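Omission of a single protein chain aside, the complex is shown with its protein chains in their original locations.
Which chain is which? They are A and B, in the order written, and residues in each are numbered from 1.
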Amino acid sequence: MIELNDVSKVYSNGVKGLEDVNLKINKGEFVSIVGLSGAGKSTLLRSINRLIDISSGDIKINEKSITSASEKQLRLIRRDIGMIFQSFNLVKRSSVLRNVLSGRVAYNNTLRTLLNLFPQKDVDLALKALERVNILDKAYTRSSELSGGQQQRVSIARTLAQEAKIILADEPTASLDPVTTKQVMDDLKKINTEDDVTVIINLHFVDLAKEYSTRIIGLQAGKVVFDGTPEEATPEVFEEIYGRSLKEDELLGEENL
Amino acid sequence: MIDTKLNGPLPAKPSRWPFYLFLLGLFAIVLISAIYIGANPITFIQNSDNMVDLFVRMFPPAWSYIATTTPAMLETIRMALLGTTIGMIFSIPIMFLCARNIFRLRWLVELSRIGLNILRTIPDLLLAAIFAAILGFSPLAGIVALSIFSIGIIAKLSFEAIENIDNGPLESMTAVGANKLQWIAFGVVPQILPHFVSYVLYTFEINIRAAAILGLVGAGGIGVFYDRALGFFAYDQVLALILYTLVVVIIIDLISLKIREKLL
Partner (left out) sequence: MSQRDQLKKARARKRGKIAIILIGLIAIYVWAISGIEFRGIQETAGPVTKNILKGFISPDWSYVYSPDGEDLIRGLLETLAIAIAGIFLSIILAVPVGLWAAKNLSKSFITSQSGKGVLSFFRTLPDIILALLFIKVVGPGAFAGMLALGIGAMGMLGKLYAEEVEAMDPGPVESIAAVGGNKLQQLAFGVIPQVLPGFISATLYRFEINMRSAATLGLIGAGGVGTALIFAIQGRSWDRVGIILIGIVVVVLIVDLLSSALRKKIT
């Protein structure tokens, strides 16, 4: 379970990224976060695994505060949280397998990982993860040689190999075409239902949010302005979140799916 | 625990051996090199008290040495200035000869380039040692050495700049029926002049550093004092010299940088 209590984030330039956010996200939920660009979606997501230090409030992951965790505790908490980025953030020159294996670094002794001596069990896990996202045949390929969709599946495989209990995905499909978008969303949904992994995902397309999630959170200028089921998220609600009616490019469009 | 049994076949794993062998080879080369020159860390450790001694005796620096060596420092600057200038003058024809987009005579261009590349292989200090033998121990030897050394840098950077110029002005010069010299003067020169001046200044910065050591082989400038101070084990004077040179180099770098920023 993830708990945010009175969380605020003020950036050094004075911009309020988050303001008094209170949320409780239960295990197994598929939560979409929607809102205008600049609403604070990335800030929220990156606060959860403390890639950003919040200014006030507290965030608890499974009862443990990540806000006040020591360096070592922080690494252990992060070990259980997978993250998927819009720009994939793979090391392009490394092989696919090495990128997936890098999800296991926190499970192993530092020296072993530096020498690239991962236990066979980790390698098996990484290969299985690649098979689950259908790119096992690319295991020894350079990541730069993969298409965008394939690269994103490598990062999903990394969270699988990581045996993450929570997946944070920051607009994972924003640089993908509609067909690949659907495959990536399906992969995430599959992991969510099969492995009971909590998924929190920032989405640009509201129809994707409605289709895949069990819960939608609307952000506006750092504040939570909507929190409910996809059924409750009517066009009027979105109009409120966005402060206007939806634009063409905020809908993936039914015909594309 | 997830079941890790794969359903499909595993892709062929590329062999790491070529990579390991390459690393091993590299390591062997370094090791052989070190042994060949008798590089022994133990010698270094055994002599580390020498180093400590050297450091300790550097302090405090002999500030008074700065006054003594100032005429030589000025000579160093003069040498660098004149060497760069003469090098610049000789670079002008050479850089046009080396650029592939100026002259049609392919063999001439390639020959000039080979010549320039050969020139660039000879280090400044070697040139200075040779010219000191020819001209005697005088700053003139240093100036000649620096001139030749400068050609290598200025001509190289400039011909590359020439090859990157915009073709438009050249075509319009051809269109109005200009001869080769007019073509260069009006089509090429205006485009590369700021770069050229910038490269000359950059070379001047390098030459100040170079001129400061040419004295070690008798080619004038402050370098001769390093030899003298070290000969007397006067490490405090050595440090004063190092700091003095450092300050002069930094000041000249700053001035040169300011001018270069204005140019580009």
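A few remarks follow.
Here is the rule we use: contacts are C-beta pairs under 8 Å (C-beta built on N, C-alpha and C of every residue); 3 or more make two chains touch, one makes a residue touch a chain.
Keep in mind the model is a prediction, meaning the values are calculated, not measured.
For the chain left out of this panel, the touching residue among A:25, A:44, A:59 or A:83 is A:83.
Contact between subunit A and the absent chain runs through residues 49, 51, 71, 74-79, 81-83, 85, 87-94, 98, 102-103, 105-106, 110, 113-114, 155, 158, 162.
By the touch rule set out above, subunit B reaches the unshown chain at residues 29-30, 32-34, 36-40, 43-44, 47-48, 50-51, 54, 74-75, 77-79, 81-82, 85, 117-118, 121-126, 129-130, 133-140, 143, 209, 212-213, 216-217, 226-227, 230, 233, 238, 242, 245-246, 249-250.
Following the convention adopted for this analysis, only the chains that are shown with their structure count from here on.
Subunit A and subunit B have Cα centroids separated by 50 Å.
By the touch criterion stated above, subunit A contacts subunit B in their complex at residues 121, 124-125, 127-128, 131, 136-140, 163, 195. By the touch criterion stated above, subunit B contacts subunit A in their complex at residues 2-8, 10-14.
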